[in-house]
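A single protein chain has been omitted from the complex, and every remaining protein chain is retained in its original position.
Going by the order they are written in, the chains are A and B; count residues from 1 in each one.
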Amino acid sequence: MGRITLDKVTKSFGDTNVIPPLDLTINDGEFVVFVGPSGCGKSTLLRLIAGLEDVSSGQIRIDGEDATNLAPAKRKLAMVFQSYALYPHMSVRKNIAFPMKMAGVDEAEQKKRIEAAAKALNLTDYLDRRPGQLSGGQRQRVAIGRAIVREPSAFLFDEPLSNLDAALRVNMRLEISELHNQLKTTMIYVTHDQVEAMTMADKIVVLRAGHIEQVGSPLELYREPRNKFVAGFIGSPKMNFIEGSVAAQHGAHTIGIRPEHITASETAGLWQGVVGVAEHLGSDTFLHVHNTGLTDTITVRVNGEFGLRHGDTVYLNPEMDKLHKFDAQGLRIA
Amino acid sequence: MARAVTPQRKIINTAAAWAVGLAIFFPILWTILTSFKTEAQAIADPPIFLGFDWTLENYKVVMERSDYAKYLWNSIIIAGGSTLLGVIIAVPAAWSMAFVPSRRTKDILMWMLSTKMLPAVGVLYPIYLLFIKLGILDSQIGLVIVLMLINLPIIVWMLYTYFKEIPGEILEAARMDGATLKEEVIYILTPMAVPGIASTILLNVILAWNEAFWTLNLTAAKAAPLTAFIASYSSPEGLFYAKLSAASTMAIAPILILGWFSQKQLVSGLTFGAVK
């Protein structure tokens, strides 16, 4: 079980209010990602759930029980830290065994669980090494192993992949997703990387300055961002925003169109501009188009290779049914 | 400095450094050499460097004159006991300041250090009276307590600087893993801080071993450590250079050997954890 409910939770450090009253329910077995720019309070929120910080007011319930003032150890949660936080003076085996030792699990059971975790995480050959002798990815897996063996009711991940290089990050992303499919345990995952959020989450919580901007599945957020902030944050490259008369034609203060919802043409189109930087990725081409008279730069994603170069004229055709409209406050107009 | 150095340059460096090193070490070397001379050779004109008749006579005389073993034992108990007691009290305090800092942490640390600046003579008589009242004048336990108190600020400060280098996330991980505060300190913090704690212990053993105000003023016969043993050679016996040298060598040898064997920890300890 792992149902976590936050009820009017607030947190302030001195006079600074980091989390205004916040309500959130995380269902058993869900993979929930907290995403937002740095300083949005997502890590603080995770630490409140973990019990590493006190809430200033409000209530946290885990499986229906009030856990607001429970010590971290008693919440039956496991956490994977950004720095992995492995115990450098212990072997991998002892690191993984530590939570079981603290819980008084008997030796035979400890051994069984360590071996199962090591097998699942490809650590069998490294059990007697020290964390210092492992690569970043291996350390990450040890940290996960240490979390798994506790059989917690929920896993908390605090930006676990941010210290890994790009290729490894993609791998670990898959491994964590797979782990979730196997264990079906609640996971709460904090990241500033919207790609991680989109690829892993059942439910994304977008945070800004401690506020929840929107909660929903990745595609809900992609298709119907509730406001300009979410629209700009979810999706890569970022959504283009156009203000002024063009927006007014659509009855909005601002209109938004994603780069993948614009087609580029060398001959004819609704909008006209000059190619600035063209990023040729092979599978896609990103064009940064200037001098459209709409906004500084319009980003366009073109499938496959595209012949235009810096300085060429390009014509753009937005898909009108994929247009997002926002009012002066930045809220979505239905 | 990845750059290659010319051999000439290295030779000059080596010569200069060895010359300075030997000059600084010379008084100690001379003392050790003199302790093996006869009294006449010790004051020979011109001084004899190595070509003398090596003798152990001085050591024998010094041993006969006073109970070296007793002084040594007192020194060991006082220096070791005060340091251990200090570390036991300082570890929790340093944990608090390093991992749960508050606005006052820095002030408390500075205040602790400032208690070390209080002139000992200013409070000598009150302490003397208290010791008589408590019946711990000229006792090992009395000196253990006093030396623990005067070194406590240094121990706290050093441990604090070492603890601060341990990432807080690791302690939080232990907390998430179900460790109680006590288990966190015993299983995680202390083993991780072993090099720092070792340096702290070493340096404070040396400071306590060499402390010469309280040990001289609060002891008489029973609990007197090596500082008192050597002070009895002030004068006029001080003019018997060979015996003075033998006694001096015996007083400093234990700590000199300890220091040399644990050079690495000691160097880090000597910087009081404040310079990396």
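As a working rule, contacts are C-beta pairs under 8 Å (C-beta built on N, C-alpha and C of every residue); 3 or more make two chains touch, one makes a residue touch a chain.
In this text, contacts and distances are computed from a predicted model.
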Out of "Sugar ABC transporter permease", "Iron hydrogenase, subset", "Cytochrome aa3 subunit 2" or "Sulfur relay protein TusB/DsrH", flag the one the UniProt entry gives for the chain missing from this complex. "Sugar ABC transporter permease"
Using the document's definition of touch, tell me which of A:Gly2, A:Gly51 or A:Gly273 contacts the absent chain. A:Gly51
On chain A, the omitted chain is touched by residues 51-54, 69, 71
Just checking the interface: what residues of chain B touch the absent partner chain? 1-2, 5, 9-10, 13-14, 16-18, 20-22, 24-25, 27-28, 30-31, 34, 43, 45-47, 89-90, 92-93, 95-97, 99-100, 102, 106, 108-110, 112-127, 129-130, 149, 152-153, 156-157, 160-161, 168, 171-172, 181, 206, 209-210, 212-213, 216-217, 226-227, 230-231, 233-234, 238-239, 241, 244-245, 248, 251-252, 255-256, 259-260, 263, 266-267, 270-272, 274-276
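Just so it is clear, only the chains that are shown with their structure count from here on.
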Roughly how far is chain A from chain B, centre to centre by C-alpha average, rounded to an integer in Å? 54
Chain A partner contacts - residues on chain B that touch it in the complex: 167, 169-170, 172-180, 183, 187-188, 191-192, 194
So, in the complex, the side of chain A touching chain B is made of residues 50, 52, 71-73, 77-79, 81-83, 85-89, 98-99, 102-103, 146, 150
